[in-house]
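The complex appears here minus one protein chain, its other protein chains still in place.
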Amino acid sequence: MPGGIELKTEVLNSSACTLCGACLDWCPYLKNLEDNLVMPFACSVQDGRCYSICPRTFTDWQEIKAAVFQSASGTLELGTFTAVYKVRSVDSLNGQQDGGTVSRLVKTALEEKEAQAALLTASDDNITPASMLATNAADVEKAAGSRFLVAPGLRKINEAAQKGIEKLLVVGRPCQVQALRKYQMKTGNSPMQVLSIGLFCMWSLSWTFKDYLEKTYPGIIIDKISIPQHGVEIASSQGTKVLPTEKVKEYVQPGCSYCLDMTSELADISVGAFEAEAGWNTVLVRTPRGAALLQKAVDKGYLTLEEYPEQQLQGLKRASLNKKARNLKFIKDAVDNGSLKAFIDLSQPEYEQILAQAEGTVNS
Amino acid sequence: MELYLPKDPLNIVICGVGGQGNIVASELLASALVNKGYYTTVGETYGASQRGGSVMSHVRISTIKQCGPLVPLKEADIIVGFEPIETLRIARDYGNPQTRILFEPRPNYPLGVLLGESLYPNIDDIEKELGELCGTVQLIDATKIAIEAGNPQAANITLMGALTALPEIPLANTDYDQVLQTRFSGRVLELNQKVFAMGYDLVNQG
Partner (left out) sequence: MEWMITADEPGKTYLLQGNEAMARGAIEAGLQFAAAYPGSPSSEILTMLGHVAKDMGFYAEWSTNETCSFEACMGASMAGVRSLCIAKQNGLLVMGDALHTAALYGCKGGVVLIVADDPSAHSSTNEFDARHQARSASLPLLEPATFQEAKDMIKYAFDLSEELQQVVMVRGVTRIHHGRGNVTLGELPVSKSPLNDKPSQIENWDKLFAINFFHDAMYDKLNRAQASFEQSPFNWYRGPKDADCVMVVSGMGWLYGEEAIDTMKLNDQVGILKLGCTWPLPEQFIVRHLVGAKKVLIAEEVDPFLEQNLANIIAHHPELNVEMYGRYQARAFPHSKELTPDLVINALADIMQIELAPKPGVNIEPERQVIIPPRELTFCAGCPHRASYYIFKQALGLQAHGGLIMGDIGCYTLGALRAGHYGVNSMGCMGEGVNMGEGLGQLTRFGFDKPVMALAGDSTFFHSCIPGLINAKYHNSNMLFIVLDNAATAMTGFQPHPGIGLTAMGDPAQPISIEKVVEALGCPVTVADPYEIEKSIAVIYKLLKEPGLKVLILKRDCATLTMRKGPKRRVWVDTDLCRGDDCGCGRYCSTTWGCPGNIWNSTKKKAEIDEVVCIGCGVCTTLCPAGAIKIEGGEE
């Protein structure tokens, strides 16, 4: 197996890194500050854990899907799921994004001892992400709301394992859930059980976006960032600023453009915005453990569910397919011009289908 | 006082790694010799290294004249090595089949070895090659002795004890003791006197 040097050349130097953080805090050679992840000193380890758990090194995703979901049936656009709901919390929580579903699921998991700790991302200034291991309701409340800057939160799995945590809940971006599944494959006999809540993610932003905001609006204090249809909305001490999405996309983390997963397809349960109506979330239930967690949150009176409108489901599928198709082209181009080593088996029929279907959608 | 040397000049090369105290050792030896009336010249090569680099002192003793500060190649009569590979390095350059070697077997690893890029040679192989290059080779566990006596830093004086016991060196152990007394006092003096005697006895009996 390859090791650190290969990770450096194939992932870090190819701008393929998503900053999931899975490789950090185990390995002393990898160094991170803000959104920079580098290997300043050469690692000579041949069979590197970093390489084997990175979501941007070659992976047989079919094998992982088969291991996660006993039946590997699933949709091309949204992966495997057993149910889809429109969900929101019964009471609203300070700082919550959309329906507040994730916070309630985490709270439920901690209260019901489904997890001893939850890996979340908080922020002191509503923009700078800070990863944390939450163990109580107050921690969970601190982490409410979405973070749009990349943060290597998955580094905390190593801390959790070292602390002897047996049941861990991870809330993560699609790439982090991918890394998590690879981590579970690699450390199969580890005593730590992990339950995952995957977030929907179109892309994440590099930290230069923060510099841009500070430069454009000196002294700005941010209350909340959200991405409704018409652009990126910054609620702040200086009123609400709306930035065109295209402007914001200049700051997308480079590694995000190789991402084929919008809905965290490998998670136990995935949560995202419900585009048609503010204050609601979309929830895709993917595994029995995910279903059980949602059921408990409903039983505890934290969440209410509604049937998911078919039209919205089609919209969600289309959005996901578009992302897949667009980024698949980026991957192919980068692989063709030698700037990226393929981390997926491009000959799989799935990828042909994505391109064909996306083509059809555009044409129709 | 009658001055006598088995060979004139008598050339001694003392080598090791920066920080081991071999400069001080050679200075004490040379002082004792000058006090006895010998012409003694010390050439020290230590460069920019407070520590960590190769260090050597040449001590040249004569009854006739002040010698130059460097021993010509292959003309060392005695080599005192504070570190195994440094001893071998010096023995290759300055040793001849008559050269007598005293050396400390404890390695001081160079950076390349620490970084895992080069290997530190086996002590037996070093000793074997020293034996082929030079006349007699004797291991002196100076650091071990110094640690037993209370401080590894005193290994240099231990080796000087061993050196002084060699028949070629025109010094009695009391001559060296006088110099120690002018340089040290209190517990450091006691320690140095103790390890000097231990090193001296090691060669004198062996």
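Order of writing sets the chain letters: A and B. Residues in each chain are counted from 1.
The rule we apply is simple: a residue touches a chain if its C-beta (ideal position, glycine included) is under 8 Å from a C-beta of that chain, and two chains touch if they have at least 3 such contacts.
This is a predicted model, so every value here is computed, not measured.
Undergrad: Any idea which of B:14, B:79 or B:133 touches the chain not displayed?
TA: Of the candidates B:14, B:79 or B:133, B:133 is in touch with the missing chain.
Undergrad: Go through subunit A and note every residue touching the omitted chain.
TA: 3-4, 25-29, 31, 33-34, 36, 38-41, 43-45, 47-50
Undergrad: Mind pulling the subunit B residues that touch the left-out chain?
TA: 17, 19, 27, 30-31, 33-35, 39-54, 65-75, 85-86, 88-89, 95-98, 106, 108-116, 118-121, 125-126, 129, 132-133, 143, 147, 152, 182-183
In this section, only the chains that are shown with their structure count from here on.
Undergrad: So how far apart, in whole Å, are subunit A and subunit B when each is placed at the average of its C-alpha atoms?
TA: From the centre of subunit A to the centre of subunit B is 66 Å.
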